[in-house]
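Here the complex is missing one protein chain, while the rest keep their positions.
The block that comes next holds chain A.
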Amino acid sequence: MAETLLHRIAHARAGDKGNRLNISLIAYDPALYETLREQVTVEAVTAHFRHRTPSAVARHELPKLHAMNFVLDGVLDGGVTQALNLDAHGKCLSFHLLDLKVTVPEALTHLIR
């Protein structure tokens, strides 16, 4: 087993609508999808974004794309028209998700980039 950053096994993109943020998380290799599914849970993501006090976090699974879609409500300081944030869209936040630590099973460590 090897501990690494999510950044080394998956890529992500953030999008905003109002005060709602979505972040897609896509395994570089389909074999790593199960690792994402087991470890990047709603609980883990809620904890990782706790300083933004999300009112709800949902995870949608897309196994055929070896991807998941996270929807975080209430994390954009009111949304792009309201926020006093520098990054009012939350565009940077996909890479905050990729800063999560994950553990990759021994058989898959060769897939860490």
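Keep this in mind: a contact is a pair of C-beta atoms (placed from the backbone, for glycine too) under 8 Å apart; a residue touches a chain by one contact, two chains touch by 3 or more; residues count from 1.
Convention: contacts and distances are computed from a predicted model.
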Missing subunit (named according to UniProt) among the choices "Acyclic terpene utilisation N-terminal domain-containing protein", "Manganese transport system ATP-binding protein MntB", "Cytochrome c domain-containing protein" or "Archease": "Acyclic terpene utilisation N-terminal domain-containing protein"
For chain A, residues in touch with the removed chain: 7-8, 11-13, 15-18, 20, 22, 24, 26, 28, 50-53, 58, 60, 62, 64-65, 67, 69, 71, 77, 79-82, 84-87, 91-93, 96, 113
